[in-house]
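One protein chain omitted, others in place.
First chain written, first letter: the chains are A and B, and each begins at residue 1.
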Amino acid sequence: MSWAGLFAVWAGSLALVAMALAVTRPNVVHALIWVVAGLLSLAAGFFALGAGFAGAVQILIYAGAIIAVFVFVVMTIDSGPEAIARERGWLGTGWKLPLALVVLVLAPAVFGLAATAGPGAPTPVSPVALGATLFGPWAVAVEAASAMLIAALLGARHLARRERAP
Amino acid sequence: MSLSPFLALLLVPMPAMGAFLLLGLGPAHLERRAVQTVGMLGAVAPMAVMLPLGAYCLAGVCDGVQPIFDLTVGDAVVALALKLDPLSALVGVTVTAIGACVITYSVDYMAKAEVPDQRRYFALMNLFLASMLCMVLAGDSIVLFLGWELMGLCSFFLIAYHVTSARAIAAGRKAFLITRVADALLLAGLLLLFLEAGSVRLDALIPAGIATDEVRRGLIAALLLGGALGKSAQIPFHTWLPSAMAGPTPVSALLHSATMVAAGAFLLARFAPFLQAAPLVMAATAVFGAATALFGAVSAVFQKDIKRLLAYSSISQIGFMLLAIGLGAPEVAIAHFVVHAIFKSLLFLSAGDMTQMARGTTDISAMRGALWARPLAYLAFVAGAASLAGIPVITAGWFSKEAILAAAWLAGPFGVLLWLVAMAAAVMTAVYAFRPVFVGLTRIDRPRPTVGGLFTNVPVVALAIATFAVAPLVEPMVAFLGGVPPHPPRAVELLGAAAPFLGMVMAAALTFVPRLSMRVSRARRLRSGIRIDGIYQVTFVQPFVGLVRWLTGQKGGIADPVGTLPILGAERLTAAVVRPFAHDPLDRGWSRFSAGLVRGWAAGRRLQTGRARDYALALAFGLALILLIAWGTTWR
Partner (left out) sequence: MIDLPFFLVASLVLAVGLFAVGLFGLMLRRGILFQIIALEIMLTGPALAFVAAGAHHGDPGGQGMFVFVLVLAASEVALGLALYLRLGRLADVADSDSVRTLRH
């Protein structure tokens, strides 16, 4: 039992609550704010788990860049009270079946964990070791990932460009 | 194969068989004269071969077997052979001589007959003769049975010779069917004997039969006796012979004297050493013979038709032969066979000659005044009748019949009883033999004596002379066959000699006393052979015809039940088993299935909503399922 581990669990729990709130908010901006909260909580957890690089990237890229993109998009659309009301109406209906299915997924995944909790602390992993792994044995996978990012970029650009006037 | 004199045996039936093949199956058209020549040659040539063989037999060793060929069937060897011994020599000579006479006679007779199809007639007559010769000379049971069966077939064709007459065909069918029953018995007997011996040679069959146990021996002997009774028209199979007069008269002459009917007696004589080992069957043979002799004689007395009279006469005379065989004197029986063949063919031929003058009717009254109208034939008939009645000393009939009576007298108390029956039969024989003779004495108007042609007269005269000439030869014949001529006390012989004269007196009374002749002509019941025919009709024929009518659906109800029932059963079966799987329900089921598939695909397409949420639901569902399964596998 380590204090770092306990802190990580606490931070993860906060993230879970924040995420649960995020998916149930009718207002998209509120939802985004809760997502940011959840992501930051997770980043804190990562730091506690000794994964400093992961925590930093979580803050910078996830909570920073990706959410910023969301915000840009939200800014382009009309998110007036009527949109919020519509979302609220949709939320009221049709939540029972998804909930049941989620419980069905959760139950085996949680109770099926065939492990007992014992003492033990997380082992910190330095960014140096991570870098050595990524650009050592995993170099090909990293290149493939970067290719995927380029493809996504080109695709997004293609989809989002304005149509020329016919 | 060394050239033995017995090789000539093969030549005996050959000419007759050849004539049959030429006439019956030859494709070329033959002139009437050619047909007659071939037919006659085919019948006379066997005699020309057989007589020297008989002489050789008299002079030299009379015991030889000529193998034909052997068939090997598994362990058994079917060794076909012809056999010459005193029995077959004597009977063979008789048969060839009688056959030659009868067929020669029929050249003239058939020329005047209504049916001009002479080729068929001569072909069948020759086959008839050849088959009898095969049977007589047979050295094995196969050839014997072959000849026996061929004779039955020929008798059917010849009795039904007048194919336009329904009565003739019915008579032929009757003869064929009744003898067929007997043939089945004979076949069974011969096969059982073959099983005992493992060989078909008569030389092996008879000792093997004697060597078996008593029950089998009795059974086989009884079967052989049954076959002989049927062929020889003895009680209870006698009914076919009087009907067989529907055939032409020469057919009757051959059928009654030397072939067919006499074949039964020959068969029993052939198997006599074996029969003597079965005393019960011997006694039965004697009883059947005596009973038939008396029955035939009594029935003959009341006949109006000359051919029917002679038919019953044949039944009666063969009865005498069986009596002799049953008494253990087959040699005497064969002597009587020879004598009977001569006088019976003579009687038929001369009667045929006389009645042909009367335009085909064979009523006894047609012989009225025959002495003046046809003197030669009449005198020949008288000679035959004298021999039939057994006029003492001068006729051959007396010697052979006397020998039978003597054998009966000498056979103990049982034999005396049979002797009494036989004596009664002998008296009645004289009665029926002389009735036509006395009728012929009746004077008629405008007597114009005529004589027949050469081919008619030569056989008739030859046979008439033979009836007297054979008389002193009867005892040597018995001795030749290896028997001892029986000699009873003189008183018994005298009683036997008195019998024909008593019969002659009675015949004269029946003919010339009108009241008695009226009673004879009214005795319809006795004339029809005590109506045994009617009993057979009711017990066998009518139920069978009824059964056939029922089976063919002529009586209403289901037509052809035997054929219909399996079909009905099959239909039921198809209805129960096949129809549920027949293509209609099967196809309906299949199209329902395919239509269900279409509906199923339509329903399945409705699952594809296109909504992302629903796909997410499905994904979650699948995920939940996989996780649940994984959890389930780790469950303790």
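Just so it is clear, a residue touches a chain if its C-beta (ideal position, glycine included) is under 8 Å from a C-beta of that chain, and two chains touch if they have at least 3 such contacts.
Nothing here was measured: the structure is a model prediction, and the numbers come from that model.
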Request  = State which residues belonging to chain B touch the missing partner chain.
outcome  = 609-613, 616-617, 620, 623
Inquiry  = Even though one chain is hidden, which residues of chain A still touch it in the full complex?
reply    = 1-2, 4-6, 8-9, 12-13, 15-16, 19-20, 22-24, 28, 31-32, 35, 38-39, 42, 45-46, 49-51, 53-54, 57-58, 61-62, 65-66, 69-70, 73-74, 76-77, 83, 87, 90-91, 94-95, 97-99, 101-102, 105-106, 109-110, 113-125, 129-130, 132-134, 138, 141-142, 145-146, 148-149, 151-153, 155-160, 162
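Basically, only the chains that are shown with their structure count from here on.
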Key: Between chain B and chain A, distance of the C-alpha-averaged centres to the nearest whole Å   = 119
Request  = Provide the residue numbers of chain A that touch chain B in the complex, in ascending order.
outcome  = 97-98, 101-102, 104-105, 107-109, 111-112, 114
Inquiry  = Looking at the complex, which residues from chain B come into contact with chain A?
reply    = 617, 620-621, 623-624, 627-628, 630-631, 634
